[in-house]
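Below is one structure, written out as structure tokens; the observations come after it.
We show some of the complex, not the whole, and keep each chain where it was.
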Amino acid sequence: MRKLAMLGGGFIGRFYTDSIQGYRNKDKVVSIYARREETATQFAKDYNVKHWTTDMEEAIAHPEVEVVCVALPNNLHEQAVLLCCKHKKAVICTKPLARNAAEAKRMLEAVEKAGIFAGYLEDLVYTPKHIKAHESVMNGALGRILWAKSRETHPGPHSNWFWDMEQAGGGCMLDLGCHCVEIARSYIGKDIRPVEVMCWADTQVKPIDAEDHGIALVKYENGAIGQFEVSWTFRGGMDLRDEVMGTEGTIWINSFLRTGFEMFTTGKGADYVAEKAESNTGWLFPVGDEMNELGYNHMFMDMFDAIEEGREAKETFYDGYVVNCILDACYKSAKTKQWEPVQL
Amino acid sequence: MRKLAMLGGGFIGRFYTDSIQGYRNKDKVVSIYARREETATQFAKDYNVKHWTTDMEEAIAHPEVEVVCVALPNNLHEQAVLLCCKHKKAVICTKPLARNAAEAKRMLEAVEKAGIFAGYLEDLVYTPKHIKAHESVMNGALGRILWAKSRETHPGPHSNWFWDMEQAGGGCMLDLGCHCVEIARSYIGKDIRPVEVMCWADTQVKPIDAEDHGIALVKYENGAIGQFEVSWTFRGGMDLRDEVMGTEGTIWINSFLRTGFEMFTTGKGADYVAEKAESNTGWLFPVGDEMNELGYNHMFMDMFDAIEEGREAKETFYDGYVVNCILDACYKSAKTKQWEPVQL
Amino acid sequence: MRKLAMLGGGFIGRFYTDSIQGYRNKDKVVSIYARREETATQFAKDYNVKHWTTDMEEAIAHPEVEVVCVALPNNLHEQAVLLCCKHKKAVICTKPLARNAAEAKRMLEAVEKAGIFAGYLEDLVYTPKHIKAHESVMNGALGRILWAKSRETHPGPHSNWFWDMEQAGGGCMLDLGCHCVEIARSYIGKDIRPVEVMCWADTQVKPIDAEDHGIALVKYENGAIGQFEVSWTFRGGMDLRDEVMGTEGTIWINSFLRTGFEMFTTGKGADYVAEKAESNTGWLFPVGDEMNELGYNHMFMDMFDAIEEGREAKETFYDGYVVNCILDACYKSAKTKQWEPVQL
């Protein structure tokens, strides 16, 4: 049984806790940190958490806490991780690892120096579909991988801090592209070096500084191409699709909008449908079990198993760092309008 | 933590154990009974089970065992359940509960008399999609339910005993129809009485006595209609679909063949795809996480939670009995060619 | 070039004319009959028809008219056909051929006696998908056909006469079931005799005498089963699906709601989407080219080619008569609650 501190009582902090404490698991959040007292106390009540605090270090240092889960806005990930290093607590950090590669690198070096377990919570390579598809790819069912595309688009984020470049570090490319980059990389092979990227990004709709739409190609050393398409301006829900092309086969995955569950309703009685659904009448496409479909369950299973078995998780801070390096190159390319090298 | 005896080391015994012991759960199979020693020992080895036996009662009576899971051919369910009554062990029994309503009734009365927990392992009302769809229906998103159809067809069972009327008690209607009947009933309302049935059944292809194809309508007291279509002669994999019509809406669920996961392969490297898949080249439709998609995880969660909370499971022996009653009427109707009353 | 009289200027009269005069074809409506003058003149104007009348016989007798297309309410089909016999004009008649088998038989005998061409406008066995699927079935791609199901459900008809038993002759079973019966029959084989039927029908929702929901099984002499599911109470648009099971294969056809065309709109600017669509915002599923997808183009091509080649059409009055016989048996079975023989 793992005992956790949850840092952040927002959208993902609650989602994570549902997954961690769900499924009769042995694991338990024992301390919750949030900036505002009412968020912390509400969370503590909802999830039956013994200890709450508005002081981040207190949560981390709490003697019962073995593992710290970072579910804070992007600009606070580094600070949280450094405190875990100081207190020698295992840390698992939400995506993106950092706002940029330099920050990610400092975090990576810190956890290595501190010798603590450091897992990167990239849930979308833990979805049941991804796990099985990845297995097929590894078994050679698709032959040599030529191209892997991941697309994540929705109508826009739910919290204001996403729009503030200082806190968020970027727009939809950082927010959603980090998922896509790692998905493509996992199909192409995590041992294959990403070499250079070409990226377009624009602010087409939203009244913000950051990009609300971005597309990039990531070239790997073996000639394979990773592609992402991300946007905060998509209409119709959350579009989450992957495609892989190999010399011997093809994989198409739809993780959210077309999963074999279709509902029409004139509108009576239908409440929450799914993350980012835009309406609650007409044809709707709910997801059976979001936590499982989105990979949270298998992700935490791997994290806690890894801690107990003394091994690395499938997704580590190094992976998060590589993702940040690729995204940095994308941001640069979007400006220089040229292919930009990935600097690892 | 629940400690189980697993009775039966075949297809479903292994599937169940994967689910029970997976997900870092607290539950553990501590005794395995199989008819043949090599099945029992292999199982014990594969799943790290301390105690194995070829004597059913020994497994049930084993002092560590708290819960007995019946995963035996249909003709052995009653015997196993009666032994659980004798030893006052909680029992959870696979589908169909019994070969017919009379047998089911004896089992139901025995567990009630013994005062033991008795759960019915109807996994398909525990799938994530079913749970969410059911919730929407209960919330009124579909208005008044008029019709609920469930279809389960595949190319035929894997073990010989299914073909033996004495052991199996029936053909595809008992084997697959039991799922469909309960699915439709759950949408229409488990408090609404099934009144009469009309059924067609035939042995169209297989060299067996039992029916390999059957279709029935089940009329409920409020005028709603449950429908099932089951077959052991379907080509193309396992077709598992539900449809619900209400005055205000519609639900369509595809649980197996079209779930947003599509793969084409020329055939190199593709091994096991999914239960009942017929080929391993060309276009294939794997399921991300069969145990979860088929409801096993949520089913066992409910069973063990119910035991710990001292409440009934969502699916009880009474439900299994109702299903047997409906199916008995179907078999009768297929012979008399008339609507036959459901005798509860 | 064929010159037609169109009898009936309503929904299907217009649809037919769009198809007949579309595609640069050689064929032309030269006379329009409607009951009300304003319908006739509006039609004449919209479709550039030279002659209009509110006298049915006048349209049929018009010297330029070679072919008469009956697009009138069901109770007027016989009268129209008898007038065609009198004037020795080729006739093509919409579905259902008649309100019942007796009426259909009289019409069949009349056209045979008059020696005129008589085509039955069952468009749904002329859809491009059906034509190709049927070809595959005939080539043996599915082996021996075991079961063929056709489903047509929508939220209810657009004209009042459908609700009047005298004019309509029945409810959704006659209106929609006639399509389904012929679709299933075409897969099973038009030379295989339908033997008996079992049917459930009910008025679940609408304030009408006729049934608004019906399901039937049609047993053929070779043991194959045709099935239909029809309703005027479905929510979500027009559901038009066929499924065929054979010993060697399976066919699934979706003709309307899921055809590879998906649109989400917040609602600005979206007008007509498709026949029976229930909303014009949210996720919508338009059909590319309804006339072609629904078989009208290929149907009229066959009719006119047949006339010119002096052969029978693929669908004749005899087919329409068989359909009426099967439906008569269904209505009877719904009442007697027994399998009823099909009397041809």
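By letter and in written order, the chains are A, B and C; residue numbering begins at 1 in each of them.
Throughout what follows, contacts are C-beta pairs under 8 Å (C-beta built on N, C-alpha and C of every residue); 3 or more make two chains touch, one makes a residue touch a chain.
None of these values were measured; they are calculated from a predicted model.
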item: Per this structure file, total copies of the shared sequence (3 shown); value: 4
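Methods note: only the chains that are shown with their structure count from here on.
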item: Copy pair subunit A, subunit B: interface residue numbering same or different (half cut); value: same
item: Most distant chain from subunit C, judged by the mean position of its C-alpha atoms; value: A
item: Subunit A and subunit C: spacing of chain centres that average the CA atoms, whole Å; value: 53
item: Interchain centroid distance [CA atoms averaged], subunit B/subunit C, Å; value: 41
item: Distance from the mean Cα position of subunit B to that of subunit A, given in whole angstrom; value: 36
item: Residues of subunit A engaged with two or more neighbouring chains; value: 264-266
item: Subunit A - residues contacting subunit C, complex; value: 235-237, 264-266, 278-279, 281-285
item: Residue ranges of subunit B touching subunit A (in the complex, touch as defined); value: 23-27, 127-133, 136, 139-143, 248-255, 258-271, 286-289, 292-293, 297, 301, 304-305
item: Subunit B - residues contacting subunit C, complex; value: 142, 146-147, 153, 198, 200, 202, 204-205, 213, 215, 217, 219, 223, 225, 227, 231, 233-236, 245-250, 337-339
